[in-house]
Structures are given as C-alpha cells and as structure tokens.
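All protein chains but one are shown at their positions in the complex.
Per-chain residue numbering starts at 1, and chain names A and B are given in the order in which the chains are listed.
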Amino acid sequence: MVVIKRSLKIDSNSNFQIIDITRDIVAILNDFNKDDETQMNNGIVNIFTKHSTSAISVNENEKGLLSDFEKVLKDVVKEKDNYKHDFIDNNAASHIRAFLLGSSETIPIVDGRLDIGTWQSIFFIELDGPRRSRTIDLTFIGE
Amino acid sequence: MVVIKRSLKIDSNSNFQIIDITRDIVAILNDFNKDDETQMNNGIVNIFTKHSTSAISVNENEKGLLSDFEKVLKDVVKEKDNYKHDFIDNNAASHIRAFLLGSSETIPIVDGRLDIGTWQSIFFIELDGPRRSRTIDLTFIGE
Partner (left out) sequence: MVVIKRSLKIDSNSNFQIIDITRDIVAILNDFNKDDETQMNNGIVNIFTKHSTSAISVNENEKGLLSDFEKVLKDVVKEKDNYKHDFIDNNAASHIRAFLLGSSETIPIVDGRLDIGTWQSIFFIELDGPRRSRTIDLTFIGE
C-alpha cells in the first residue's frame, strides 16, 4: 500500500466554468504505472478542491448539460438575495453553490485505471472566476 | 493494510427509486471477516456509482421520508425546463438531480462492522430508471 500526492493547478477564464479534469488524473495514473515503485493497480483517488467557491463533481461532459447545470444552480441559489456575506466579500452566491455541491469526491482505481463509467467525467467547478492557479489536491491510496 | 474491491449490480424498476444497499455491503464485510487474509477490522469503504444519472446517499430508510426526498428533488429540479441536454438525450433532469446529490460516499469501518448510526442506511438512488445492471463500485481499505 502506498499513498501518493499530486496537485493540479487550474486557471479559469469565466465567472462560472465547468472544467473537465479527467484527462489530467488519467495522465498521472498512467505515469505511476510506468514505474514499479509507484504502480497502483487497486485503490482510490480522493479529489479535493482547496477553494470554498468551487466544487468537485462527477457527471457527463455534454455541452448542453453543462449549461443546464449552470442554469439550475443559478435558479436554486439566486445571484443576489440580501446575502450578509455580500457586505464582506460580494461572492456569497458562489460560496452557497459550492456548499450545495461539495468539496470532494473519492473514486475507485481498478486494474491501474480510473474506474468511472462510460459517460462519467470528473469536473472542477469554478463558481467565482476568473481565477489563476486554483489548486486541486489528488491523493492516491492503493497498491 | 489491504485494499479489496467488490461491485454490486442493481436492477431498478421505476424511473425514480431509492434502493437500500446497506445489507449488501454488510454481507460483503461479514464474508471478509470469515477469512484471515481479508479480515478488515478498521478502515473505510468507498461507495461509488458508475452512472451519472444516479447517486449515493446516506439517510434514514423510512418509507414516507423516501417519498419526501423524491418530492423535494422534483420540486427543486423540474422534470422539464427547456434543458439543452433534452435535445440530445431527454434525461437532463436525471443528470441535474445526480449533480446535486453526488456520486460517492465514504464510510468508516470499526471493529469489523460498518460504523453507521442507528437510523442510517446507505442508498443507491436511481434517477433515470428502470435500468438493468447498474454498477456500484465498493472499495474497502483497512487492516
């Protein structure tokens, strides 16, 4: 059993943006499997965003659907609604949307591959962009 | 420390269905504990659905409450609302509900038992059924 840490640095370029990070995670896992010491056949990867105005989610990467996610999130949590945090930092809606979505997902690794379904992608969800250098922690645990 | 993989195959029989999978997970854990090599006293189990129109959740298995969950999810995310994904696959609401609920939960194992509360059950939530052979990945890590 080993634990291996990596992080992703993501730049967002709009206020609301769903960024597919599946390939980045797959690339790291492929690199591990080139080396006996880091080989990981079975385990998990925990994906955690270090920012409280962003979220991690797993769903289908279809362009229309991504805009549907945005529409519903903005319907459920209005942009402005006399939020108290808006007097401090003017981004309450971003925090509240993150609060509903969650900061982490943990995903299985089987036979050296990310064991997600055919229609699943892993998303970093920027809720208060544009921002430079958002950090996502990846923790791989397995053997 | 060991990592042990299992998966559950679930058939749903209606469009929206909350299926209690606690017993299936407990049965697997009990099997582990019959064998020294797989014995798991302390650790975690990660429960991950491989389908982006379903979710994993932990709550109380009370019949009325399960129908309340359905009612609120359908109030918060309307079945039809000019979703763009409906032009592609006609199941946007299912994806959006899954997006709000999340794809995984990770749960402690203590003294060889699933350490959930008296009123907690683990649910697979079918949001786009009926479907055959939905796959849920279980990853047990512990010692």
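The definition used in the following text is that contacts are C-beta pairs under 8 Å (C-beta built on N, C-alpha and C of every residue); 3 or more make two chains touch, one makes a residue touch a chain.
It should be emphasised that the depicted structure is a prediction, and the values quoted were computed from it without experimental measurement.
Engineer: For the chain that's not shown, point to the residue among B:4, B:19, B:92 or B:141 touching it.
Structural biologist: In the full complex, the listed residue that touches the missing chain is B:141.
Engineer: What chain B residues would touch the chain not displayed?
Structural biologist: 1, 42-44, 57-60, 62-65, 67-69, 71-72, 76, 100-102, 105-108, 110, 115-117, 119-120, 141-143
Engineer: What chain A residues would touch the chain not displayed?
Structural biologist: Chain A touches the missing chain through residues 1-3, 5, 46, 48, 50-52, 76-77, 81, 83-85, 87-89, 92, 95-96, 98-100, 102-104, 106, 135, 137, 139, 141.
Definition applied: only the chains that are shown with their structure count from here on.
Engineer: To the nearest 5 degrees, please report the angle of the rotation taking chain A's Cα atoms onto chain B.
Structural biologist: A turn of 120 degrees brings the C-alpha atoms of chain A onto chain B.
Engineer: Any idea how many Å lie between the Cα centroids of chain A and chain B?
Structural biologist: Centre-to-centre distance between chain A and chain B: 20 Å.
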